[in-house]
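One structure follows; several queries about it will come next.
In this view, the complex is presented without one of its protein chains, the others remaining in place.
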Amino acid sequence: MAVTSAAHVTAAPPERESLNDWLDRQAGRLFILPAVILILGFSIFPLIASAYLALSRFKLAPGGYTLTFIGWFNFKKMLTGSQQFHLLGTFGAITLLGWVIMLATVALVVWGVVRYARSGRVTVVGSIGRLITIATALALSVLFAVNLGEGGQLGTIATTMFYVAGGVAVQFALGLGLALLCAKPIRGRSFFRVLFFVPLMVTPVGIAYTFRMLADTAVGPFAPLWHWLGYAQTSWSADAWTARFVVLIGDSWQWIPFIFIVLLAAIESQPRDEVEAAQLDGASGWQIFRDITWPSIAPVAATVVLIRAIEAFKIIDLPNVLTNGGPGIATESLTLHAFIEWRALNLGGSAAVAYILLFLSTIACVSFFNFVVKPMREARA
Amino acid sequence: MTIRSWLAGLAMAGVAAGAMPALAAEFDGVTVNILTQTGPAISGPMQARAPEFEKQSGAKINVITVPFSDIYQKLLTDWSTGTNSIDAAVFAPQWMVDYAGSGFLEDLTPRMEGDEALEQDDIAPFFREFSQKYAGKTYMMTFDGDFHMIFYRTDILEELGKQPPKTWEDYLDIAAAAHGKDMNGDGQPDFGSCIGKKRNAQGYWFLTSVAGGYIQAKGTSEGAFFNTEDMTPLIDNAGFRKALEVYKKTSEYGPPDELNLDVADTRVMFVAGRCALSMDWGDIGSMSVDPSMSKVTGKVGATILPGSSEVIDRTTGEFVACDADTCPHAINGLNHAPFAAFGGWGGGINANADPKVKDAAYAFFSYLSQPAQSNQDVTKGETGFNPYRMSQLEDVATWEKMGMGKENAESYLGAIKTSLNSPNMILDLRIPQNQRYQQVVLDTAVARYLAGELDVDATVETVVEGWNEVNEELGTDEQLEAYKATIGAE
Partner (left out) sequence: MSVLKRLTEPKSLDSMSPLGAVLVYGGLILWSMVVLFPLYWIAITSLKLPIHVSAGPVYLPFVDFLPDLHAWRYIFVDLGNDTLRPYLNSIVVALVSTALAMLIGSMAAYSLSRLEFAPRLASILLFLLLGAVMIVAVAGFGVPWWIAAVVALALFLLLARAAGRTMRASLGNGDILFWIISQRILPPVVAALPIYVMFQTVGLLDTRTALIATYTTVNLPIVVWLMYDFFVTIPKDLEESASLDGASRFAIFFGIVLPLARPGLVATGLLVLILAWNEYLLALFLSSANAQTMPVLVAAQNATRGPQWWYMSVLILLMILPVIFLTLLLQRFIAKGMLLGAVKG
């Protein structure tokens, strides 16, 4: 790797240098080298090996196992074959809701394209990147439209996207709300800060089991309330959407603290003088938030949403423990899908699901980084 | 193409046993790593018995526990990659074909033949002849007798004036009558039938138990999963369809969250007095006499899985009435097919372990299974081991002493005995990668059917398509051979 350092760019290598000097000159590379080596070792080999696995069939054989190369079979089976219902869901006739989703996506895309075209910074790479993002967004919106249509059902892709989008939205809204509350001149702020941070410390598996206890409609703590409300003969776990929402509640309980703590720190460091000046001018709380607080925390907010989204794509513990993916396949996420196939020794199918997840989450996260996080950071700089 | 060669070339033997000279006891300095399921049910009795055994033999027994759903994969990864850090395991016999077929399991036949303390003849024939064996050789030692039965509340049936269910119509009838009654005195309405229907749990086994009586009539070797002629799935027929309908119908008399209950939840509910009927392995019997969890001590009866007066014709797929030809093993005109779901925990030994370690592992397994130990263990409520020796089935007195009541003890052991003695027992699917047939294809389809995502026809179609697909992927002919070998078909 070619390294040019601001401090050393002009310094020609001296005739003879001591080890110390050499070390010092190479410090930049030496600093980054361990990280690069570790990441290469732990990502390149697994990535390539998994890719190979996704294109193979695993079979036990005397003394060990065999891997047979079968091309795109595993992918075909899931995208167009017998497992299509699992990954992509069941397609139904598009209803009004579906049209709204698709139209909204198209409108968003058009708006983005127009803005990009007008920016005067159109490049080849930028255009290709945007094309990939647009194609993925459109494909997902069509998928949602047909899944939500009459007679349609969500597959693991749509369910995962629901966990990501719904989860991040709920967690961001509540996390921001709590941060704003804690930023008020209140007593015991550090007490609340530590208390609200606690759920993040509980191991996700533990949270999943705890919520399974709490959500039990027969012997859980809320069972009497549930019965009193007249729901004794129904259960959240029998309906696809309520089951998904219960998963979302557990996930939110754990992750709101993360968003809360980061946003609180950001809010606390917003320009005090500007806030005070606005208050003296009689600005309302909403105005202060809109004009001062939000612009100053937006870049952090975008970053924290991205971090959260990256983790959200990998959700597995909660659906696995709460519902095992049921009722039907309603709460099954992509990671759980891959995990179930893997457990049944369909290693090729499992790797193929995992690759589809990797593909989706990479496009989503890269797009979010480029089209939301970066502009916000630049706008501030 | 195989990557086995380079794995094998570099595999490091993980066997930790040092070959120390035998001074005091036979296995001084030998450590045996045994993998099994976490929790007191299975690892509990092993851990409890280990110290005595260690004192006698000098071996160190190291019980490693992982969650149930990970045992299969964990063992396979460890053994197939040549890691061999696990010397022996207590696992489900259904997986034996995958391990034994690949040569990972030690053939225990010679050791067991010379082992008098084991009292092999005492072990129920179904386990001795079918469950422990693969292709004629014994690869596992059974510690636990496992098959489905129906449990019922004797007090509730008496109150309703009903007899224990003989057919699935009876079952539904009792469930309907009992549903909504308060059965444990807490003032809350309780449930007619509790069956663990959670996805990725045991739901597909219970469905097979319902379907069995309709599908298999001519003995274990007829098979209840595939046609032994050409490996056609036995799914697209009147029997399986009816089973789907009955299975769904039981939900109407079950708890509202039944789709999210696994068997562990339903058995806890049953012994808490919240269900009139349940389908389960033998565990409810021993749990019902455990005072720390049971409210129904002395009120639990058991019976063989319900039967049917008509069975399917293998060529047409339609029902025909039972007669001496169609149902040779019928009891009172009803064809029963008890289902040895899962098949009972058993111990197997890694063929690639150090010989001394293998001997020590065998000695420990034998110690566990010998009547002196196992006859105590199967009656303890906290262990998951159920009776599998004939002597255990005769021992009504012990169960009575524990509070089961003479009548109930006889009914419990009687139900086990009738099931075990039935020549029409269904052996669980044991062909290679059976998990893909059952846990992935069948289980997902059944879960979707119960959730209302699929109707009966679509469910049948999905399962048939899925099973055929796995057959094709793994080789239909090979799978057919394996299937015939496990059930002893011609």
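A and B label the chains in the order they appear, each numbered from 1.
Keep this in mind: contacts are C-beta pairs under 8 Å (C-beta built on N, C-alpha and C of every residue); 3 or more make two chains touch, one makes a residue touch a chain.
The shown structure was predicted, so the numbers you read here are calculated from the model rather than taken from an experiment.
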From A:His86, A:Arg212 or A:Arg244, residue that would touch the chain that is not displayed: A:Arg212
Return the single residue from A:Ala61, A:Ala165, A:Ala232 or A:Cys365 that touches the missing chain. A:Cys365
Can you tell me which of B:Pro67, B:Pro110, B:Gly333 or B:Pro423 touches the chain that was removed from the display? B:Pro67
Name, in rising order, the residues on subunit A that touch the hidden chain in the full complex. 1-7, 20, 23-24, 27-29, 31-32, 34-36, 38-39, 41-50, 52-53, 67, 177-178, 181-182, 184-186, 190, 192-207, 209-214, 218-221, 223-224, 253, 258, 261-262, 264-266, 268-270, 276, 279-280, 296-297, 299-300, 303-304, 307, 310, 313-314, 316-317, 321, 334-335, 338-339, 342, 347, 350-351, 354-355, 357-358, 361-362, 365-366, 369, 377, 380
In the full complex, subunit B touches the hidden chain through residues 1-3, 5-7, 9-12, 14, 33, 35, 37-42, 62, 64-68, 70, 74, 77-78, 81-83, 85-86, 184, 186, 188, 262-265, 267-269, 271-272, 283, 287, 292-293, 295, 384
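As a working rule, only the chains that are shown with their structure count from here on.
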State, to the nearest whole Å, the distance from the C-alpha centre of subunit A to the C-alpha centre of subunit B. 40
What residues on subunit B touch subunit A, complex-wise? 1-4, 7-8, 69-70, 72-73, 76, 80-82, 98, 101-103, 188-189, 198-201, 255-260, 262, 269, 274, 432-433, 435-436, 439-440, 444, 447-448, 450-453, 462, 465-466, 469, 473-474
Under the stated contact criterion, what part of subunit A meets subunit B in this complex? 57, 59-69, 77, 81-82, 86, 90, 153, 216-218, 227, 232-238, 240, 243, 322-330, 340-346
